[in-house]
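Written below as structure tokens is the structure these notes are about.
One protein chain is absent from this view; the other protein chains keep their places.
Chain naming follows the written order as A, B and C, and within any one chain the residues start at number 1.
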């Protein structure tokens, strides 16, 4: 029920000679933005505050990338805490040890730009413009490290505003969701690109489900969405899930729900996590609609596997030639024969230049290598793979390795087409989560547990040579 | 789309032996609450965070007033910043002058309970429970001044979460709004109590409008609502507006919209202001629905007038016997005759013991006294009357004095039944607001401006004797 | 999305001098109504049709009872088929035996007022006004038998328009349904009058359900609604179900859903049946929401029992003194002792003057008499009791007799406070229905079946003396 008359009331103020209507062309724009942001902080009456805030919001919205960067720099330079005031307040607190002085210190150390952001967020369209502004901020952060405190402030506030209690889960469907939202799905899908409206329609057919989180202040913008396929048995390949021509299944016969795509939509909300809450709420919905479905699992990519196996970049420290050799030892003969070279590791790398032509030979050794990668290659004291980290910390377990499950270029590049299933078991989610978070342990399915022992032996046998010492056996 | 299965997933965690289900009976409850709140801050995984947060939310919701007070004290004592850490960080910043150290100081000086509140707000029902908790906080603040920092933190966060950008304006109507909401109107109406369902139905008849603000996380709870009557000419008495038997007017003939009741509903949101935004958005709606209505005004109480006139409490410094005498000088004879006493001020006070019996004699002198009260009696450098302050700072002007406009006991006690109209003129709102906020000037209608000159003379003539020196003439 | 501009377009036509705005005062109103109705039939363009229809609808809506009666008489006299045309068409068909001539006969024999009604139904508000008009029609039918064909036509059309495919089932709740609808429940409840808003609130508490049918053209008017209580065990008394102070039950513990009140709301739709469809759809909703509820039953009044037992009016032919004597034979002693008279039937009637004081003595004989009434007293070749007929023909079975279950005056008058439960068993509904409709058999619960044998013996033993010969044993 936002209305144009209210907007006019607001505009009336906003238009009074502030001259920010074409911000990029206006040489004085930064000066005026600074004045207005300053006024936001001093105005005693909130009435003019909303009008001013709206004015600033509009001006910022009209800025190009360079303009926004300058505005962010302005906030960094001129809307931080005042050093002398902070130090004086700290000194007063040191001497007095009074709560009131601590409160005062808290007050003066909080960057005034936080209050600017809060006021802007209260204006019509403010939330959207701040999220967009953060996109610029994230893009410019490397080139402009002075913006780091601004980023910290804005992320802090966005986390508070986009807390799970304010999010709304919505079913997204071909029959009920508007065309505009369909376009956004096409735009935002980041795992398996949507090729056409026909592709999209198939993904929303009766044997599929799609859910997203929305925020009341951005009603037409999905924050994150997940696509689910209802199937029989654990899905081991992506192609059948994505085929627009595939026959629509009978949900009464489905026993498994496969989460095959999760896409974050808002770059500007990086660092504000939704995925965990979304997956669990969606599982709740699915259990309620399909009580007979007994398995909830993903079909997930392994973005870092190829680079780890090639020991590239950050992944240099996990796999070693010796470890790889030990892990593929059982398949050495088959590999050397297939490749026509005598060293098994060389043979492996050679065959991996065209892995789809050698799936039979490669499936087993690659599965072992992938399991080793997911369980033993670590960074920052946790598993190195980002997708693994996400699902494992959510309480999933690693259920199955799917050799050459996805032949798309993206997946071939990232993991030679290898994919995995993570599985969510309601009764075990919390315990898995605790184990993963507290001990770093990757919880495995029974099948994978068996393989894990040999992998640990191979890995740690070599580990002595490389100095890696972490030894572990899993449940 | 919150669902019971999701809730069960969450409960599964929550129920695992935390034993907080009957918090008031449990001697260890505070210990466990503290552990859980501590865990909220350390848990690396957000999954358990929501479960824990929900657990805490439920436990807090189950506490009685004493229990909640203890919980707040816990937050005050154990979840504030650490003195030594703060001072060390301040010292480091003093020495380095590095942004990173300033950031760190900001981080350590922020009371950890703020993050606790943010996490609780993310749990199902968290927002409601925090708003209720703040009710306790406000009630206990006087007896427990140590809770002041907690109040400051919670108010700070509530302001951020209930910013105007997140509020939703809704029309409240007999035909469309649910019975549950009707009950809440009856419960929350704080200006003119609703006597019965018939009374309520009349207030929602076709010549009335009612609008409220709602927050997405509290969908069934109005935050504030306003009742509007569409009438001909400025309303000068409340009785006709409230009479359940009054005939329903024809909106096509109305030229004036009277805001006759504004009620804040959530005690726990005190200090988070909505009224200003509500009034302006509602005016927007009304202008759009009734383009022919040309006047937007209130019929407002004057809560402090009686006490000011009797020079009671905080109001002791405005009116003096001399000033009153000067202001009623013209009516001295009529008053003394009516009262049968020779001193006009004595006569006035005597007649005011039954003012409705002497309306004719009292109307003029009381109007002058009321105008003096609203424009000259000041506190904290602004007008003393809270309702006046609200409307004037919103940009309204004082339009008219309505002698003996409301005969209810509440209004007789507060202002001898005197009421006033504040008027909102779209084109002047911003300027009025600025004048009031910057110079403290009370903007008056043309009629009242004429009277104001004599009032100033009377007041300031006496002022020399009392030391008050503020002299002012108005536009 | 009906809008005022569209209405103005229509009004522009309507207002052009038709002068029907104050129909009751206008001496020519019937003449003009006739002209307009005539025009509705001849106008080739539908454009003017809607405007004219609206005009007529408004005029009819403004008529008082006498005016509406005259309008109905007009339709009876002037808008029936033309005798000569009909007979000529019949003659032509007799001679030709052509389909086209039969079609023509069909066309000319259809009363033109049917088309008038159809056109009026297409105008804004037309459906409502026609339903109201039928109320008058039904009220006047006895005094004005000439209106019978009009009633027949209108009922025929209403049945077509209010067919079950067009009805919408809606849950009615305190939390979601508007206050306006609440008022209508109070107004329309016809079984257990709603005493107050508190009473209503209790009937919509969380252990109750209320559902109604609505028609898209009358969106704010319930057509019929049913109130359901979720309880443990079969309800045998109404008082606990209606007590506003009764504690709210826990639905997880409920095993029985009691339909304790079904009210038709629209007198004007008499003869258009909804109850059957409503009950079954509501059972579907309840089964879906409460899969653990295992019993669906009513607690129903027996409106004709008292009169039957007193052999009054239409009921004179069922009970005879001999039959009553036979049915209460087992309790003869107790009855005569309690009443202090020697003849058991006299004793019974005497005790029935204050039945609540003799519940213990009366419970058994009265239960037997009631079972006899429901199974053996018949009219028009089916059971005599209207409520019984409704539920039995819907496929329910007679489950239980509840002696003195309802002490309200209405029920004491109708059935000495005796009530019964009809039970709906999903698997048996269809078979029960068929048996009842085809053979007239009243399907009984196992318990009642046992009693029934003795009752039949008593009834038929006496029957020989009275000439009644129908003998039956039940399943």
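The definition used in the following text is that a residue touches a chain if its C-beta (ideal position, glycine included) is under 8 Å from a C-beta of that chain, and two chains touch if they have at least 3 such contacts.
The structure presented is a predicted model; accordingly, all values stated were derived computationally and were not measured.
Participant: For the chain that is not shown, enumerate the shown chains it touches in the whole assembly.
Facilitator: Its contacts among the visible chains are A, C.
Participant: Which one, C:87, C:205, C:332 or C:457, makes contact with the chain that was left out?
Facilitator: Within the whole complex, the residue contacting the unshown chain is C:87.
Participant: Among C:67, C:112, C:126 or C:178, exactly one should touch the missing chain; which is it?
Facilitator: For the chain that is not drawn, the touching residue is C:126.
Participant: Touching the absent chain: which residues on subunit A qualify?
Facilitator: Subunit A touches the missing chain through residues 173-180, 182-183, 197, 200-201, 204, 220.
Participant: Extract the touching residues of subunit C with respect to the undisplayed chain.
Facilitator: 1-10, 12-13, 16, 43-48, 50-51, 80-81, 83, 86-87, 90-91, 93-94, 97, 99, 102-103, 105-106, 109-111, 118, 121-124, 126-127, 146, 148-149, 152, 157, 159-161, 163-166, 168-171, 216-217, 273, 276-277, 280-281, 283-285, 287-288, 393-395, 426-427, 429-430, 433-434, 436-437
As a working rule, only the chains that are shown with their structure count from here on.
Participant: Chain adjacency by touch: line, ring, star, complete or other shape?
Facilitator: Line.
Participant: Can you figure out the chain closest to the middle, judged by Cα centres?
Facilitator: If we average C-alpha coordinates per chain, B lands closest to the whole-structure average.
Participant: So how far apart, in whole Å, are subunit A and subunit B when each is placed at the average of its C-alpha atoms?
Facilitator: 42
Participant: Give, as an integer number of Å, the spacing between the C-alpha centres of subunit C and subunit B.
Facilitator: 53
Participant: Quick one: subunit A and subunit C, Cα centre-to-centre, how many Å?
Facilitator: Centre separation, subunit A to subunit C: 60 Å.
Participant: Specify, in ascending order, the residues of subunit B that touch 2 or more different other chains.
Facilitator: none
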